[in-house]
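See below for the structure under consideration.
A single protein chain has been omitted from the complex, and every remaining protein chain is retained in its original position.
For chain A:
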Amino acid sequence: MLEFPTWKKLWYWGLTLVVAAAALPSLFSVLGLPWPSALPNPQVSLGLDLAGGSHILLEANEKQVAQQRLENMEESVRARLKLAEPRIRIGDISSAGGRLSFMLKDSAQVDAAREQILPLTTGAGLTGQRDWDIAVEDGSRFILTPTREGLQQAVSNAMDSAIEVVRKRIDALGTREPTIIRQGENRIVVQVPGLDDPTALKNLLGQTAKLEFKLVDETAAPTDITQGIAPPGDEIVPWSDPNAPGSGGVPVLAVKRLGGIKGDQLTDAKQSFEQRNNSPVVSITFDQQGGAKFAKLTSENVNKRFAIILDGKVLSAPSINEPIMGGSAQISGSFTVQSATQLAIALRSGALPVDLTVVEERTVGPDLGADSIKKGLIAMGVGSGLVVLLMIAVYGRFGIYATIALIFNLMMILGVMAVMGTTLTLPGLAGFVLTIGAAVDANVLIYERMREERKKGRRVVAAVENGYKEASRAIYDANITNFIAGVLLFAFGSGPVRGFAVVLIIGLFTSVFTGVTLTRMWVADWLRKARPTELNV
């Protein structure tokens, strides 16, 4: 137990010093000292509760993804069967209950229809996983039910592109070092350090920015559509601002469901001013394909009105005075300069494939964090001072070993955190203090055991040896149970609380190493050199 060959000593010292040295850059920056730029510079990153900033948790609306998929499926089925040779006629289409059902006009075409639909229902993946189940009831009614796997895949895809859009929008705001991570199936965590007022950010992320241009159905009677009765082929869309010019005092507008243009084919969008009355507008530029579609729509419908619809609400419904061939257009609405700029950013970054809502938000001012670090360090200093005093008063020389071990322990925790890139949070500071108090427990167990063994009349060396041997069982068991609690805290905890778990878990490993292994090495050295006849412990 007390034999340490040179290679082992070198290895222990090397490990200790290298890991502890990794803590130095972080310590230097806390103390405001310059760190030589030639050396590697791993830093412990500070959590938002210490650095200040905003944490926003966004949740995607999964139902909306399912609905969107259902609509797309309906369109594909219609298009596909229409183009089939011979044409397959269908009717009584319904998407109630989350599944698509329709009736064949001619039940003899069941096999032909199935052949047409089959390619639409298989996923693109290699697994050949079916995205939709096809069932035929009563000989001519097709029922397409989305499979769970298909839906999950769709949500996952939507989330991937949503994260991209979120990233583009945050970059457009010019915020520094944002962290954007997917959490669970349908959530996105956005963390922006140093951001005091997240209003603009939240508004931007909360905007889906789905832009549509649809023709207004002038034949619909205002009294009917306010009651929700729409002419066939129309949909009723509310105005975003019921007093907007052009609404005529009617809060909703009937537009043609099909034949519109989606605003996702843009190359640019920016805030500008309308020439006539200098009110803020958003100027958009279509890409080639979108421009061609827009030109066709406007040239076929001169003197009619088209509605500009954003996220399901009508912004404005200008008349088409002449065909718009240049591929650019202006979106007017009741904008302020700020809201127009925001819409321009949202349109430039593309529409979110799914609505995101803010389900959790935490913003910490910059002063609080700096204050917490200062107070935490003071408390840590006083606490460790008292622990050291107590250990030295009770165990003398051995208390000094425990103290040196404790200093290395704290440095090593910080070093491991810096190298692993984990985050130090406010509860993490408490974790450090708790570790200071608990790490010396291993030493206490060993030294008390040594005392006992000596009282039983064992020789000095045997007492030390037995002290380490007999105490190690309890030390390992205790650390493993603490490890279990720590891992569960890490797994179930969120944000700041995880920082607490991280410090505790790293501290368990380092404290066994410094408190047991290193002190044993030092004690063994002392025993060999001083050859004590009494153990003053």
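Here is the rule we use: a contact is a pair of C-beta atoms (placed from the backbone, for glycine too) under 8 Å apart; a residue touches a chain by one contact, two chains touch by 3 or more; residues count from 1.
The definition used in the following text is that contacts and distances are computed from a predicted model.
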Given the choices "Acetoin utilization transport system permease protein", "Peptidase M48-like protein", "Protein-export membrane protein SecF" or "Iron complex outermembrane receptor protein", state the protein name listed in UniProt for the chain not shown.
"Protein-export membrane protein SecF"
With the full complex in mind, choose from A:V358, A:I404 or A:V461 the residue touching the hidden chain.
A:V358
So which of A:I436, A:V464 or A:I506 would be touching the chain we can't see?
A:I436
Would you mind spotting which of A:A269, A:V387, A:M411 or A:L424 touches the chain that isn't drawn?
A:V387
Against the chain that's been left off, what residues of chain A make contact? List them.
49, 57, 59, 199, 202-203, 205-206, 357-365, 367-368, 371-372, 375-376, 378-380, 382-384, 386-387, 390-391, 393-396, 426-427, 429-430, 433-434, 436-438, 440-441, 444-445, 448, 451-452, 455, 470, 473-474, 477-478, 480-482, 484-486, 488-489, 491-494, 496-497, 500-501, 504, 536-537
